[in-house]
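Below you'll find the structure I mean.
Note that one protein chain of the assembly has been removed; the remaining protein chains are unaltered in position.
Up next is chain A:
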(Lines give C-alpha, C1' and ligand atoms only; values in the text may rest on other atoms or scores of the structure.)
Protein backbone atom coordinates (compact mmCIF):
# COMPACT_ATOMS: atom_id res chain seq x y z
CA UNK A 1 0.00 0.00 0.00
CA UNK A 2 2.76 2.33 0.98
CA UNK A 3 4.69 1.71 -2.22
CA UNK A 4 1.54 2.09 -4.27
CA UNK A 5 1.05 5.48 -2.78
CA UNK A 6 4.61 6.48 -3.39
CA UNK A 7 4.61 5.18 -6.94
CA UNK A 8 1.45 7.13 -7.55
CA UNK A 9 3.14 10.24 -6.25
CA UNK A 10 6.18 9.67 -8.44
CA UNK A 11 3.96 9.10 -11.46
CA UNK A 12 2.19 12.35 -10.76
CA UNK A 13 5.46 14.18 -10.46
CA UNK A 14 6.55 12.59 -13.73
CA UNK A 15 3.39 13.68 -15.48
CA UNK A 16 3.85 17.18 -14.12
CA UNK A 17 7.40 17.26 -15.37
CA UNK A 18 6.42 16.06 -18.83
CA UNK A 19 3.66 18.64 -18.98
CA UNK A 20 6.04 21.35 -17.89
CA UNK A 21 8.63 20.37 -20.45
CA UNK A 22 6.14 20.09 -23.27
CA UNK A 23 4.78 23.49 -22.33
CA UNK A 24 8.28 24.83 -22.71
CA UNK A 25 9.02 23.24 -26.03
CA UNK A 26 5.74 23.17 -27.92
CA UNK A 27 5.73 26.93 -28.43
CA UNK A 28 7.80 26.49 -31.54
CA UNK A 29 8.54 29.66 -33.44
CA UNK A 30 5.47 30.56 -35.42
CA UNK A 31 6.07 32.83 -38.37
CA UNK A 32 3.95 35.57 -36.97
CA UNK A 33 4.50 39.23 -36.24
CA UNK A 34 3.09 39.30 -32.67
CA UNK A 35 5.70 36.73 -31.62
CA UNK A 36 8.48 38.72 -33.25
CA UNK A 37 7.32 41.81 -31.44
CA UNK A 38 7.60 39.91 -28.19
CA UNK A 39 11.11 38.72 -29.00
CA UNK A 40 12.50 42.15 -29.76
CA UNK A 41 13.26 45.07 -27.48
CA UNK A 42 11.92 48.48 -28.35
CA UNK A 43 14.98 50.21 -29.87
CA UNK A 44 13.77 53.67 -28.85
CA UNK A 45 16.53 55.12 -26.60
CA UNK A 46 14.07 56.97 -24.35
CA UNK A 47 11.72 54.11 -23.58
CA UNK A 48 13.74 52.00 -21.21
CA UNK A 49 14.24 48.70 -23.00
CA UNK A 50 10.77 47.17 -22.81
CA UNK A 51 9.67 44.52 -25.29
CA UNK A 52 8.43 45.97 -28.56
CA UNK A 53 5.06 44.25 -28.20
CA UNK A 54 3.78 46.67 -25.57
CA UNK A 55 5.45 49.83 -26.82
CA UNK A 56 3.63 52.54 -28.73
CA UNK A 57 6.12 55.37 -29.07
CA UNK A 58 7.41 56.68 -32.39
CA UNK A 59 10.55 54.53 -32.27
CA UNK A 60 8.48 51.43 -31.58
CA UNK A 61 6.17 52.20 -34.48
CA UNK A 62 9.15 52.47 -36.82
CA UNK A 63 10.56 49.16 -35.64
CA UNK A 64 7.17 47.48 -36.02
CA UNK A 65 6.84 48.88 -39.52
CA UNK A 66 10.26 47.47 -40.30
CA UNK A 67 9.21 44.01 -39.13
CA UNK A 68 6.18 44.20 -41.40
CA UNK A 69 8.27 45.32 -44.36
CA UNK A 70 10.72 42.48 -43.87
CA UNK A 71 7.92 39.96 -43.40
CA UNK A 72 6.21 41.22 -46.53
CA UNK A 73 9.50 40.76 -48.37
CA UNK A 74 9.27 37.09 -47.53
CA UNK A 75 11.88 36.94 -44.77
CA UNK A 76 11.58 34.18 -42.22
CA UNK A 77 11.39 34.83 -38.50
CA UNK A 78 15.03 34.08 -38.00
CA UNK A 79 16.09 36.33 -40.86
CA UNK A 80 14.09 39.20 -39.43
CA UNK A 81 15.63 38.70 -35.99
CA UNK A 82 19.08 38.52 -37.58
CA UNK A 83 18.45 41.75 -39.44
CA UNK A 84 17.61 43.49 -36.18
CA UNK A 85 20.67 42.04 -34.45
CA UNK A 86 22.84 43.20 -37.36
CA UNK A 87 21.45 46.70 -37.08
CA UNK A 88 21.37 47.19 -33.30
CA UNK A 89 23.40 44.42 -31.68
CA UNK A 90 22.45 41.48 -29.51
CA UNK A 91 20.64 43.58 -26.93
CA UNK A 92 17.73 44.01 -29.32
CA UNK A 93 16.72 40.42 -28.52
CA UNK A 94 14.55 40.03 -25.43
CA UNK A 95 16.72 37.10 -24.38
CA UNK A 96 20.19 36.66 -25.84
CA UNK A 97 21.20 33.69 -28.01
CA UNK A 98 21.90 30.76 -25.73
CA UNK A 99 25.56 30.22 -26.37
CA UNK A 100 28.92 31.12 -24.91
CA UNK A 101 28.99 33.38 -21.91
CA UNK A 102 25.31 34.19 -22.37
CA UNK A 103 24.61 30.78 -20.88
CA UNK A 104 25.85 32.13 -17.57
CA UNK A 105 22.51 33.85 -17.20
CA UNK A 106 20.70 30.52 -17.05
CA UNK A 107 23.48 28.50 -15.53
CA UNK A 108 24.11 30.47 -12.37
CA UNK A 109 20.56 30.42 -10.95
CA UNK A 110 20.49 26.67 -11.51
CA UNK A 111 23.86 26.33 -9.86
CA UNK A 112 22.58 28.43 -6.98
CA UNK A 113 19.59 26.16 -6.52
CA UNK A 114 21.75 23.03 -6.76
CA UNK A 115 24.23 24.36 -4.22
CA UNK A 116 21.38 25.50 -2.01
CA UNK A 117 19.73 22.09 -2.19
CA UNK A 118 23.05 20.42 -1.43
CA UNK A 119 23.56 22.71 1.54
CA UNK A 120 20.05 22.02 2.77
CA UNK A 121 20.48 18.26 2.38
CA UNK A 122 23.74 18.42 4.28
CA UNK A 123 22.14 20.52 7.00
CA UNK A 124 19.17 18.18 7.31
CA UNK A 125 21.43 15.19 7.53
CA UNK A 126 23.55 16.77 10.27
CA UNK A 127 20.53 18.03 12.16
CA UNK A 128 18.96 14.63 11.90
CA UNK A 129 21.96 13.15 13.67
CA UNK A 130 24.26 12.02 10.91
CA UNK A 131 22.17 9.17 9.52
CA UNK A 132 21.58 10.15 5.97
CA UNK A 133 20.71 6.73 4.65
CA UNK A 134 17.02 6.96 5.39
CA UNK A 135 16.46 10.11 3.46
CA UNK A 136 13.29 8.92 1.73
CA UNK A 137 11.23 6.96 4.17
CA UNK A 138 10.60 8.42 7.56
CA UNK A 139 10.86 6.08 10.47
CA UNK A 140 7.64 4.71 11.87
CA UNK A 141 6.74 6.96 14.76
CA UNK A 142 8.67 6.01 17.82
CA UNK A 143 6.56 5.56 20.93
CA UNK A 144 6.49 8.87 22.72
CA UNK A 145 8.42 8.67 25.97
CA UNK A 146 5.75 9.48 28.47
CA UNK A 147 8.22 10.40 31.16
CA UNK A 148 9.07 13.74 29.60
CA UNK A 149 6.63 16.24 31.09
CA UNK A 150 7.15 18.82 28.34
CA UNK A 151 6.13 16.26 25.78
CA UNK A 152 3.05 15.44 27.72
CA UNK A 153 2.16 19.09 27.69
CA UNK A 154 2.79 19.20 23.98
CA UNK A 155 0.51 16.26 23.42
CA UNK A 156 -2.10 17.83 25.63
CA UNK A 157 -2.02 21.03 23.56
CA UNK A 158 -2.12 18.99 20.40
CA UNK A 159 -5.14 17.08 21.57
CA UNK A 160 -6.90 20.27 22.51
CA UNK A 161 -6.18 21.93 19.23
CA UNK A 162 -7.15 19.01 17.11
CA UNK A 163 -10.39 18.52 18.95
CA UNK A 164 -11.96 15.10 18.81
CA UNK A 165 -11.18 14.12 15.27
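In this section, contacts are C-beta pairs under 8 Å (C-beta built on N, C-alpha and C of every residue); 3 or more make two chains touch, one makes a residue touch a chain; residues count from 1.
Methods note: contacts and distances are computed from a predicted model.
Not every chain of the complex appears here, and the one that does not is recorded in UniProt as "Heme lyase CcmF/NrfE family subunit", selected from "Formate dehydrogenase, nitrate-inducible, iron-sulfur subunit", "Heme lyase CcmF/NrfE family subunit", "IclR family transcriptional regulator" or "Oligopeptide transport system permease protein OppB".
For chain A, the residues in touch with the chain missing from this view are 2, 5, 12, 16, 19-20, 22-24, 34, 38, 41, 47-51, 53-57, 61, 89-96, 100-102, 104-106, 108-109, 112-113, 116-117, 120, 123-124, 126-129, 134-135, 137-141, 160-165.
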